[in-house]
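The other protein chains are all here in position, but one chain of the complex has been omitted.
Labels for the chains are A and B, by order of writing; each one numbers its residues from 1.
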Amino acid sequence: MNHLLSIDDLDRAALDELHTLAESFLEVTGREIPKVPALRGKVVVSLFYEDSTRTRLSFETAAKRLSADVMTFAVGSSSVKKGESLRDTIQTIAAMGIDAVVVRHPSAGAAHQLARWVDASVVNAGDGRHEHPTQALLDTLTIRRHRGPAIDGLRVAIVGDVRNSRVARSDVKALALLGAEVTLVAPDTLLPPSLAGWPCTATHDLESVLGDVDVLMLLRIQRERAAEASFPSLREFTARWGLTVDRAARLGPGTLVMHPGPMNRGVEIAPEVADGPRSLIAEQVHNGVAIRMAVLWKLLSGGSGGGMVA
Amino acid sequence: MAGSRPGGRRGAPPESITTQVPTPTPDPGDGGRFVFRTRVLSATDLRRAHTRIAHEIVERNHGASGLVLVGLHTRGPAIATRIAAAIASFEGVEVPVGCLDVAFYRDDIGRRPVAPAGPTEIPVDVTDRVVVIVDDVLQTGRTARAALDALTELGRPRAVQLAVLVDRGHRELPIRADYVGKNLPTRYAEDVRVRLTDTDGVEDGIELWGPAGDGAGDGDGDEGAR
Partner (left out) sequence: MTGPTGAPSLHPVATGVLIRGGRVVDATGQRVADVLVEGGRIAAVGGDLAAGMPSGVTVLDASGCVVAPGLVDLHTHLREPGDEEAETIHSGARAAARGGYTAVVAMPNTDPPLDDAAVVAAVLARGADAACEVVAGGCITRGREGRELAPLGELHDLGVRIFTDDGACLSDAGVMRRAMEYARSLPGAVIAQHAEDPALCGHGSMHEGEWSARLGVPGRPAEAESVVVDRDLRLAALTGTPLHVLHVSTAQAVESIREAKAAGLAVTAEATPHHFTLTDAACAGFDPVFKVHPPLRTAADRDAVRAGLADGTLDAIATDHAPHRTEEKERPFEEAPPGMLGLETALALTLTELVEPGLLTLEQALGALSWRPAAIAGLSDRHGGPVAPGGVANLCVFDPAATWEVDPTKLASRARNTPFAGRKLTGRVRHTVLAGRPTVVDGRCADGG
């Protein structure tokens, strides 16, 4: 495995392997000194053209816990100049000798393009609305840690701005790979223009799924969408598609609630629900570091298979 | 759990998504590179060996308290469990048994494919305890070195000792075992195969296999050790 650009890069076996590796790394993150020398001497670059402290720190923490060296290039600091071409930027950085680059960019396909220009392993940390593979890996890891490794037939509903969500695109693929049944819940303005070939169904009606869904994943709704006339107001969005306290009370007893963050408390999810007992939001963040350790390890350690000369 | 940070994740971790016991290692499938030479230890020999090691551990450490046995995957934990059972039977003390994976401490990361062979779970804090690392075969000493590094990050043991079923020589690091089931001088090109009912599903035994095609005159294995 050279890069992680999309969930399409993984088959079922590879996804299971990453989850298994993440389990090992969860144990590591639980230690007094949560660090292993595994990637000592490797250089991991984080190249973030979008402001995202949380995800960037999650990746950087993952790299540091593997004892790799980290270089940060983030927009907003002078190190990423808006005028300099992506190609020039990455080739200049790569000339310093790097092993992996974690990239987030507002344009779909940026990670794919980067992978054509450098020998280093490229990890897509979010490219426009296209994909965010490590988010889907940590989401599915979190579900499996609660529902067991086999989640065939598990009913998952993804609610909110699917059209503009790279998290949703990656989650749908990863969940399908694991055999889960996915339903998208949103008005047509927030669904993709075509669902042909998507391994999921869609509905406008959140009420209709509440009773028999096993996992409810909420997506962040952005204020700009209201300005684009995707729906009349945040108030109306919350009234029809928000996970209010009332709706949460009508969920089945074992239903789990997830959100990739950052949350708009009171919009797509009521604060009490976000902090409540069903919510796995904090655990998702915790699992994020471990899964990113697994991804970096897998890309930079040279593969799988056991056997060492004792 | 040993090594957990205070105020860590709420509750006990849910059941691991992988099975606890590593699946039996299939034969290397070496495509006929090796041929069977001789059975070095039988099931009975193995039982006597781990019983003797159990006695030596208790003798050396003046009792069975303050100990913890840590088996290195894949077969170490099974051997450690047997040793602990033996100690329990003649000493009446339950010595805690843990398992350790050393994948992240190996010195050949990036040179060859590496993956964890099992979880790391030690049921007690290793700090101020005597840790006996348990493994099936000792050869270059690199696994033991990696295990020492891993243990150091889990706490500060009072002492670390090493118990192995077979010491086949060809050390590449200044490592020695404290407890040895059998000293077995081998050529570097030979292969020592340990089989345990718990991990391999067949009768216990240790076999020596040699390279196919040429006889015993392969030269001493000390050259080109890699």
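Operating definition for what follows: contacts are C-beta pairs under 8 Å (C-beta built on N, C-alpha and C of every residue); 3 or more make two chains touch, one makes a residue touch a chain.
All of these numbers come straight from a predicted model, not from anything done at the bench.
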{"item": "Which displayed chains the unshown chain touches", "value": "A"}
{"item": "Sole contact to the chain not displayed, among A:1, A:57, A:71 or A:86", "value": "A:86"}
{"item": "Sole contact to the chain not displayed, among A:129, A:225, A:259 or A:292", "value": "A:129"}
{"item": "Residue touching the undisplayed chain, where the options are A:113, A:203, A:222 or A:244", "value": "A:113"}
{"item": "Residue touching the undisplayed chain, where the options are A:30, A:133, A:192 or A:242", "value": "A:192"}
{"item": "Hidden partner interface residues of chain A, rising order", "value": "85-88, 105-110, 112-113, 127-131, 166, 169, 192-198"}
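Rule of thumb we're sticking to: only the chains that are shown with their structure count from here on.
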{"item": "Centre distance in Å when chain A and chain B are each reduced to the mean of their C-alpha atoms", "value": "38"}
{"item": "Interfacial residue positions of chain B with respect to chain A in the complex", "value": "1, 3-5, 8-9, 13-18, 25, 74, 101, 103-106, 108-117, 119-121, 135-140, 142-144, 149-150, 153-155"}
{"item": "Residues of chain A touching chain B in the complex", "value": "17, 19-21, 23-24, 26-28, 30-39, 42, 66, 141, 144-146, 148-149, 283, 286, 297, 300-306, 308-310"}
